[in-house]
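Note that one protein chain of the assembly has been removed; the remaining protein chains are unaltered in position.
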Amino acid sequence: MDMITIPAVNMTPIMPEIFLSVLAMALLLINVFVPSGQKSYIGYISFIGVIAAAVLVGTGWGMHVESFNGAVVQDNFASFFKMIFLLAAGLAILISDQYMVREECNHGELYPLILFTVVGMMLMAAGTDLMTIFLGLEVMSVSLYVLAGFNRENRKSNEAGLKYFLLGAFSTGFLLYGMALTYGATGSTRIADIATFAAQQSLPSSNVMLLAGMLLMITGFAFKVAAAPFHMWTPDVYEGAPTPMTAFMSAGPKAAGFAAALRILLVSFSTMQADWSQLFWVLAVLTMTVGNITALRQDNIKRMLAYSSIAHAGYCLVGFTAGNPTGTAGIMFYMLSYTFMNIGAFAIIVLVGKKGEPNGNVMDFAGFGFKHPALAVAMSIFLFSLAGMPPTAGFIGKFYLFSGAIQKGYIWLAVIGVLNSAASVYYYLRVMVYMYMKEPTEEFDWLQVSAPIALSLLISVTGTLVLGVVPSIVLQYAQEAIKLI
Amino acid sequence: MLGTYLPILLVVLIAIIFGLVALTFSSLIGPKKKTALKLSPYESGCAPVGTARERFSIKFYLIAMLFILFDIEAVFLYPWAILYKKLGVFGLVEMGVFVVILFVGYIYVWKKGALEWE
Partner (left out) sequence: MIPNSLPILTILVFLPLACCLLLLPAWKRPRLAFSLALASMLLELALTVGLFASWKGLAAVQTALPGFLLLEDRSWIEAFGIRYTLGLDGISLLMVMLTAFSFCVAILVSWRAIKERAVLFLVLLLAMETGIMGVFLSLDLALFYLFWEVMLIPMFFLIGVWGHGRRIYSTIKFFLFTLFGSLLMLLAIIALHLFHAQQTGVVTFALHALLKTTLAPHTQLWLYAAFFLAFAIKFPLFPVHTWLPDAHTDAPTAGSVILAGLLLKTGSYGLIRFGYPLFPQAAHILTPLFYTLALIGIIYASLVAFAQEDMKRLIAYSSIGHMGFVAIGIAAWQPVALSGSIIQMANHGVTTGALFCLVGMLDERAHTREIAAFGGLWGKTPLWSFFFLFFSLASVGLPGLNNFVGEFLILAGTMKSSPLVAALAFGGIVLTLIYMVRLVQEVCFQEERQPLELTDLVPRELCLLALVALLNLWMGVHPAPLLDLIRTPVRLLIGGGP
């Protein structure tokens, strides 16, 4: 009888994933075995777990290990993105506890779900096989659907969960269909094999099935990163989901979508760059413009940040369009900056809100600046960073992305980008106008800052400013990370 | 290349046409004698009681979902069982991990009280 030869399996590339999965499962069990009410410590354990996973990822920096027959890889590209996911998860965990207690939906499952999401995102970034990437995407998405609807007593949260689920499933269909067509055309789901196949074609874009597969995959990813015209779900989901989860969703999964799309397009379809970069040009312009113009008219601050998040995806798509090392590293740097500044801004929103968030409008920030000066300064830093003002991370990020576009000769794209950026300043300034220039209508006396949120704010502010003033410490990693692609 | 899919397309087309033809002809040719008894809905030969749009208890859905989950996971055990000898120790360990993960889910569901009817 022949034994089936099992290829030697190297577990190193997925150590962080294994670690987090086991931890999440353990926490699920711990959660059901301890009396309800005491749930905060699960958050603390998860936070420590996230740090430990970050250490694991960090120790693998610089190594290139392929495993599982070329389905997963450990390279700097994956590690950089994994760090972003872990950062987003860590910050989201820190701001969750106070919020969930306030909203009376302090179920312990929250933290394991966040960890599972991270595992999914990590697989997306590390996957070198369409199947792995899809698997990661599903693990991420399913957990996120639950997280979006986590506040079961709240109608808006329910709506968010359902909407996200339906549209997410829809977009997954596109993605999977694209993957199937690609497999049909090339005979392999491995990214490297697809690249080899495409390279052998004299004119890959004349292969209709391959082209259709690529386009459908792009559509699927465009849904996930909320690029216009596939952004319709974003505002409702971001508005309805529990605020810490909105913060997490706007940073982590978006970065994961970019990571997978970058790897697939830059490796598999590098010979077809002329085709997809045109498409991304249009997507980028639409996304930036739709996001910014619509954000101008929003009164609900979560909704405004949702549209702003669409716009920020648009800036990243500028880097995508360029598709050169500068643009690609720009996306990575930008997503890292965005994680700091956006989750920071959401942390402030968590603090300002009352139960059920009846005061979620920009106007409800009236006079905040002088009632809570330190928090308001932090919020201003985040908003200026989102607006792309120096000396903050947002400025360096935009600088990087637009440099990439200009380098490739996409001058008009860059011009449209900065004009959008100028328009976006208006709605960020509006929040500050209310914070500092309007008379307070509230005393903000319900506001309490718990230690975890204070820590998350400290991390966010430090990150936003450090990346803005001395970006070199991260830039070199971003540049190393894209070398292998 | 796409040509290889042509037979499938043909089968689908034939199926659609067959169905349409059968339905059309039976409604055209068949005799229609409507009586009150014939037009009334029935359930397994019994006269209907109450409204059909009753809400089921959510417990049914929960149980059904759990059943499907564990059922589908259990399906994976079959191919492993068939190839058990060829896969050897490695297969055993892998399947052990798989079952442990399933078991975690089971305990979770159990402790959450999802298996209790009342």
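The first chain written gets the first letter, and so on, giving A and B; residue counts start at 1 in each chain.
Here is the rule we go by: a residue touches a chain if its C-beta (ideal position, glycine included) is under 8 Å from a C-beta of that chain, and two chains touch if they have at least 3 such contacts.
Owing to the predicted nature of the structure, the values given are computational and were not obtained by experimental measurement.
Enquirer: From the touch rule at the top of the page, work out which displayed chains the omitted chain touches.
Expert: Taken over the complete structure, the missing chain's partners among displayed chains are A.
Enquirer: With the missing chain put back, one of A:Met131, A:Val415 or A:Ala451 would touch it. Which one?
Expert: Missing-chain contact among the listed residues: A:Val415.
Enquirer: Which listed residue, A:Phe33, A:Phe370 or A:Trp446, touches the chain dropped from view?
Expert: Candidates A:Phe33, A:Phe370 or A:Trp446; residue touching the omitted chain: A:Phe370.
Enquirer: Given the contact definition stated above, which residue among A:Tyr44, A:Phe68 or A:Tyr436 touches the chain not shown here?
Expert: Answering carefully, the residue with contact to the hidden chain is A:Tyr436.
Enquirer: Under the stated touch rule, tell me which residues of chain A contact the chain that is not displayed.
Expert: Chain A touches the missing chain through residues 370, 373, 384, 389-391, 395-396, 399-400, 402-403, 406-407, 411, 414-415, 418-419, 421-422, 425-426, 429, 432-433, 436-437, 470-472, 475-476, 479.
Just so it is clear, only the chains that are shown with their structure count from here on.
Enquirer: For chain A and chain B, let me know how many angstrom lie between their CA-based centres, rounded off.
Expert: 36
Enquirer: What residues of chain B sit close enough to touch chain A in their complex?
Expert: Within the complex, chain B touches chain A at residues 1-2, 83, 85-88, 90, 101, 104, 107-108, 111-112.
Enquirer: Can you tell me which positions in chain A touch chain B when the two form their complex?
Expert: That would be residues 1-4, 6, 25, 28-29, 32-33, 185, 209 of chain A.
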